[in-house]
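Below are the structure tokens for one structure; questions will follow.
With one protein chain withheld, the remaining protein chains of the complex are depicted in position.
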Amino acid sequence: MGNGEKLKEECGVFGAFSLSTSVTSYIYYGLQALQHRGQESSGIAIYDGEKINCIKGLGLVSEVFNKENLKTLEGKMGIGHVRYSTTGSNDIINAQPLVANFKNEYMALAHNGNLINAEELRGQLEEDGRIFQTTTDSEIILHLIVKNLQKGLIEALLETIKQIKGSYALVILTDNKLIGIRDVNSIRPLCIGKKDDTYFLSSESCAFDVIGAELIRDVEAGEIVIIDGKGIESFKLEVEEKKMPCVFEYIYFARPDSVINGRSVYFTRLEMGKRLAEEAPVDADLVVPVPDSGIAAARGYSLKTGIPMGEGLIKNKYIGRTFIAPDQRDRETGVRIKLNVLKELVQGKRIVLIDDSIVRGTTMKRLVSLLKNGGAKEVHVRISSPPVKYSCYFGIDTPTKKELIGARMSVEEMCKLIGADSLQFLSIEGLIKSVGLKSICTGCFDGNYPMYVPKEGSKYLFEKK
Amino acid sequence: MGNGEKLKEECGVFGAFSLSTSVTSYIYYGLQALQHRGQESSGIAIYDGEKINCIKGLGLVSEVFNKENLKTLEGKMGIGHVRYSTTGSNDIINAQPLVANFKNEYMALAHNGNLINAEELRGQLEEDGRIFQTTTDSEIILHLIVKNLQKGLIEALLETIKQIKGSYALVILTDNKLIGIRDVNSIRPLCIGKKDDTYFLSSESCAFDVIGAELIRDVEAGEIVIIDGKGIESFKLEVEEKKMPCVFEYIYFARPDSVINGRSVYFTRLEMGKRLAEEAPVDADLVVPVPDSGIAAARGYSLKTGIPMGEGLIKNKYIGRTFIAPDQRDRETGVRIKLNVLKELVQGKRIVLIDDSIVRGTTMKRLVSLLKNGGAKEVHVRISSPPVKYSCYFGIDTPTKKELIGARMSVEEMCKLIGADSLQFLSIEGLIKSVGLKSICTGCFDGNYPMYVPKEGSKYLFEKK
Amino acid sequence: MGNGEKLKEECGVFGAFSLSTSVTSYIYYGLQALQHRGQESSGIAIYDGEKINCIKGLGLVSEVFNKENLKTLEGKMGIGHVRYSTTGSNDIINAQPLVANFKNEYMALAHNGNLINAEELRGQLEEDGRIFQTTTDSEIILHLIVKNLQKGLIEALLETIKQIKGSYALVILTDNKLIGIRDVNSIRPLCIGKKDDTYFLSSESCAFDVIGAELIRDVEAGEIVIIDGKGIESFKLEVEEKKMPCVFEYIYFARPDSVINGRSVYFTRLEMGKRLAEEAPVDADLVVPVPDSGIAAARGYSLKTGIPMGEGLIKNKYIGRTFIAPDQRDRETGVRIKLNVLKELVQGKRIVLIDDSIVRGTTMKRLVSLLKNGGAKEVHVRISSPPVKYSCYFGIDTPTKKELIGARMSVEEMCKLIGADSLQFLSIEGLIKSVGLKSICTGCFDGNYPMYVPKEGSKYLFEKK
Partner (left out) sequence: MGNGEKLKEECGVFGAFSLSTSVTSYIYYGLQALQHRGQESSGIAIYDGEKINCIKGLGLVSEVFNKENLKTLEGKMGIGHVRYSTTGSNDIINAQPLVANFKNEYMALAHNGNLINAEELRGQLEEDGRIFQTTTDSEIILHLIVKNLQKGLIEALLETIKQIKGSYALVILTDNKLIGIRDVNSIRPLCIGKKDDTYFLSSESCAFDVIGAELIRDVEAGEIVIIDGKGIESFKLEVEEKKMPCVFEYIYFARPDSVINGRSVYFTRLEMGKRLAEEAPVDADLVVPVPDSGIAAARGYSLKTGIPMGEGLIKNKYIGRTFIAPDQRDRETGVRIKLNVLKELVQGKRIVLIDDSIVRGTTMKRLVSLLKNGGAKEVHVRISSPPVKYSCYFGIDTPTKKELIGARMSVEEMCKLIGADSLQFLSIEGLIKSVGLKSICTGCFDGNYPMYVPKEGSKYLFEKK
């Protein structure tokens, strides 16, 4: 819950193509439903029949857009993006969608994911005399597509995905097409929706619910989906795909009301809680979730064990992202202003405190102390995923290994650090079974990535040292 | 949950007096903990050793205050206020604390409550040649105190509370004292806290938790508490008190982690849910709370009945107070962007949907339809309080009777309107037993007010018709 | 021109009363025409047929008002105010118009001037049990009027001006009247205008030109003008008036296109320049005005002497009030960014540099050095008023005597300080003749005030030490 305590999701993308109606408000609502995937910048690009207009800015969708500027963005095709920066600093110049002009054509692109061969690709493009105006890897993709465009759009796209390595869920807008692309390992989510004669692309299906659209299906690994006046067409690279969707979408990133790769996110979390109860039972009086991240797993834990669940920690719903302590007198206050212990409930009880993951451990330590000061007799911490031990190269902003408590310490040491009476994590096997997919990327837990990862990357790769 | 659906709490007040340290950040944190009691304006007044400085503005505490302007407000005594307007329009001139200058002295006042004889009192003061610069009833209290000040402070305060009728929890700041006053019926809450050598007054005890202070006791009905360098002194009017605290603080207004009049708010809600289960059982598969207002009662209902509870409605935590729909195409979207149904969970199930109250009924209607469209087989609505049928004259902004669905319709009609399979409310007796106090104001349910109420009031009383 | 170099005018007031049309945009334009009289806060109060609505804020008229908030202010009667604070700090609570509510009536008041018996009056009112919410002397006037209102409006106004001493040009708005009052010495300007069936009151006639109204006449010394549905009525206190209008309005404050007390401001300045030429001739090649304050006098000097005038100092018109130097490396840059020397014009020439007054001398010193560094052979400074030696108690913010260069130094010493080849001031006699009125207040030059002035005042009189 605390800033810096959770891994940061990278981005959310959304696209809409209609034959009959302006899609601007669909995209606006869609991005708000995806806001949890990125809060640093927001942008919408709309083709108005003549050209692509784009408005983007730093901040939430509700901060960047208002009735007046949305009015200037009407059109039947468009894409949108919410961003938490993984490559390139948090600067307006790096906000997406990126828009390119060339030969009287427009192309806009929004990207969720991270390329691992960005440096080589950019080097080659620069050799070629090309210049870059952002420090994002997404600009590389735009260059590659345009470079190959003389072979035709489909060929250019296929050529591009042959060259880029890493994770990418892309929505692309041209003068007459909406395009969705998902990487060959389908690491980042992307799905297709429909309402009347309007097609949608979205990082998550929860955005379809908001606008009353229906989830059709996921874009598949390595698939290019092209939506235009004739409907949907699909193209695929002739490579052996190896589906390895990111497991952290199920653990924490995605909204519980989304369905990703055919699996309900809420149910996978419920399942993780149940398996955690099997793997790590404890004699206790009350299951307390860390709000909101631990709620679904706590529910599962409670259902399995029969131990009642209760709101032992209460959230202040008016404390926003931007809380700033006016003085440094009391660092504890920063946590207490966001979460308060419900002393009457926890007093004298043996508590099972449940959260989805532990990254740095500092917030968990404060929560345990909050509960103990509130009168809890015992606090047993149960985590519905294994310890995070490795960096992610595919679109999640993981701290350095030094900061990852799971990489530095044994479970016993962690338990001592956070001051809990016991601490247990869900096993990797339990996690995989909970999700129920044939294969999945668990790189952050065990280092098994979908592809060879050359070296420690950096989100400031293209900003000179 | 929807705007307009819930009754509006009126205000929160907070005060601090220290012998050794600046209290500004305490008040800042305290007001943030009380933010749920009013989001229209925020203000802090601090005595700096020479004079009272006051900063107030429209908006949340976090919007009105920042590191820079807090720096200009240091001092060892101060009060603060968050406001939702019940008398006087939402205008900066009406923001509190009010500050008066006279004879080289300062007095600042923050008020939660509503006077029912404001018109008469103001008329008398005006006869006397006094002028008013706001349209709040709180300014009347300030005039009365100052008018009587030549008799000494205590006498002036006693004289004032002899004259004012209605509800009031007051915190007052002078050059050397912090004063707390609660009306003779103790309608609005006010309690005393302490940390080291600093005393606090607060509408709710949750604010003490945030700053690490301890709840000492409630200010009692008709009590005047004076805090200064010598400690706390208490004065009382020689009248027969008749404690009738507002029941809606327990139902909805107060934070669950507060203790009011010695009763834990969370536990009263849990109890309401349990009694509701007894009074209005139903054969169902899943208890779904309306987040966040129905959570505690749903928990009680689930515990009592054994029917499992689940997150059937998912909140978008990034949709703030200020959500504005960009177009009118789809009014439904306004609800769906805030709450989404978790279809995978509710599909095919018989749902008990639990909320704390129904005011207008429009949001409840949309939620029932959301659940049914999401696949719920049956939706049984259970409300953990009786139907709201009467206006409040004591500090709650109730809609007119015409808008109160409970005043216009029978329960059967309401059930039909919201499209539920069944609808039941907690009885007044069940409610009273759940709270467990000897006497309590249930005027909004049965018209039994703590005092004679002359006629329909208006929050714009002092703004000419 | 420099901040801190010029004396600060105190305020501008404007009022409008129409039988047929909304006056809001008249007041908006009128205040913009009076903006030179105060830039710290702006406010408009309008009677909408039921009540007085008031919007005020810190900043220029164009910053406080916009199309949207002006729309909420429509009505046929209203007053406005622009402020530079002379009593009370620059705080939103002190912004005018002040609005009072009492007995279902409204009264709004805007004041230009300064009371010298504010302390005594406020003391008496406080004895009486009245409270103050601002630290302005204008609030005292409002209290006095309301206190006496039971005798009838006219009597209350006459009673009030019997008690208040000092300077005041007042515009007052009630539910059905617009009232203008000018002090018995007519120190501050106030005049009456008319357009169709709308009457206006304004500090200066230039505001009438802007809205296409005609100047009817000045409000006279000690006169109360009441405008309502029946037309204009006039009342006067039976005291011996002693007209002594402020001479500095003619020297610097008023706009050149205003006519005050029947005298064109531009022509009095032209005349000051001519008389300065007679009193202080010099053998020179070019007359250079300090823009914009010295232009009219320089024109007169040039006309009288035949020495050509030229734009030797060029203003950067994009540098606003709020210029802030990013670093302290070069304090000179602050002056140069606002005014640049036109080297090609001044090179090798003997310059007569003309300004209206010298207060602290720091800017004049920089301008002389700017001209000399630009190649001027000689720089002779001529000032179209005498040295400022005394504080003003009637609405002008004069520095303390310590800061007034004219109070500390002889003309020779000043000349040496600013580095000029010669320095001469217009004589008091020359000044009086230039204005051409029978009597005039020249207190800041010779200490002869219109009334006995008890002691050094302070603009923070009512803010505790």
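By letter and in written order, the chains are A, B and C; residue numbering begins at 1 in each of them.
As a convention for this text, a residue touches a chain if its C-beta (ideal position, glycine included) is under 8 Å from a C-beta of that chain, and two chains touch if they have at least 3 such contacts.
None of the values given here were measured: they were computed from a predicted structure.
Counting contacts over the entire complex, the absent chain touches A, C.
In the complete complex, the residue from A:Ala110, A:Leu149, A:Ile418 or A:Val435 that touches the missing chain is A:Leu149. Among A:Thr135, A:Thr363, A:Thr398 or A:Gln424, the one in contact with the hidden chain is A:Thr135. Residue in contact with the omitted chain (choice from C:Lys67, C:Lys230 or C:Lys402): C:Lys67. Of the listed positions C:Lys6, C:Arg130 or C:Arg255, the one in contact with the omitted chain in the full complex is C:Arg255. Summary of contacts with the chain left out: across C:Ala16, C:Ile55, C:Ile131 or C:Leu345, the touching residue is C:Leu345. Counting the whole complex, the residues of chain A in touch with the unshown chain are 50-51, 54, 92-93, 98-104, 106-107, 123, 126-135, 142-143, 146-150, 462-465. One chain is missing from the display, and on chain C it is touched by residues 24-25, 28-29, 32-33, 35-36, 39, 60-62, 65-67, 70, 206, 209-212, 255-257, 259, 264, 266-267, 292, 295-296, 299, 303, 308-311, 314, 316-320, 322-327, 329-330, 332-333, 336-337, 340-345.
One rule holds for everything that comes next: only the chains that are shown with their structure count from here on.
In terms of inter-chain touching, the protein chains here are arranged end to end in an open line.
Taking the mean of all protein C-alpha atoms as the reference point, the chain centroid lying nearest to it belongs to B.
Between chain B and chain C, two chains of identical sequence, the interface residue sets overlap for the most part, with shared numbers making up over half of the total. By C-beta pair count, the most extensively touching chains are A-B. In terms of their C-alpha centroids, the spacing between chain A and chain B amounts to 37 Å. Between chain A and chain C the centroid-to-centroid distance comes to 61 Å (mean Cα coordinates, whole Å). Taking each chain's centre as the average of its CA atoms, chain B and chain C sit 48 Å apart.
Not a single residue in chain C touches at least two other chains.
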